[in-house]
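The complex appears here minus one protein chain, its other protein chains still in place.
Our next item is chain A:
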Amino acid sequence: MSVRDRILDGCDLETFIVCGGVEEGKRLGLRLMAELGFQDADVVFCEKGGPGVRIRLRGYVYRPSAEYRWDKEEPEDHEV
């Protein structure tokens, strides 16, 4: 089981991207999420300030009513 399957629902990534504006920031942010392997990604928040954007990106791993990890594999002991 990949660590990604342990994510309950979504994975947020917050960072500052050096860029010219909000649209470029969003485009770069979504490209970053794609590079990280998140297929169901979105920009939650993006604000220009100084040399770039403060951006929060979200990759949904499981949306409600999806096929969850607990429905496709034998449950594992929780380590936490």
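Heads up, the rule we're going with is that a residue touches a chain if its C-beta (ideal position, glycine included) is under 8 Å from a C-beta of that chain, and two chains touch if they have at least 3 such contacts; residues count from 1.
Simple rule for what comes next: contacts and distances are computed from a predicted model.
**Q** What name does the UniProt record list for the absent chain among "Cobalamin B12-binding domain-containing protein", "CoA transferase", "SWIM zinc finger protein" or "Cobalt/nickel transport system permease protein"?
**A** Of "Cobalamin B12-binding domain-containing protein", "CoA transferase", "SWIM zinc finger protein" or "Cobalt/nickel transport system permease protein", the absent chain's UniProt record names it "Cobalamin B12-binding domain-containing protein".
**Q** Taking the full complex into account, what residues of chain A touch the chain not shown?
**A** That gives, for chain A, the contact residues 8-10, 12, 14, 42-45, 47, 56, 58, 60, 62-65, 68, 70-71, 75, 78, 80.
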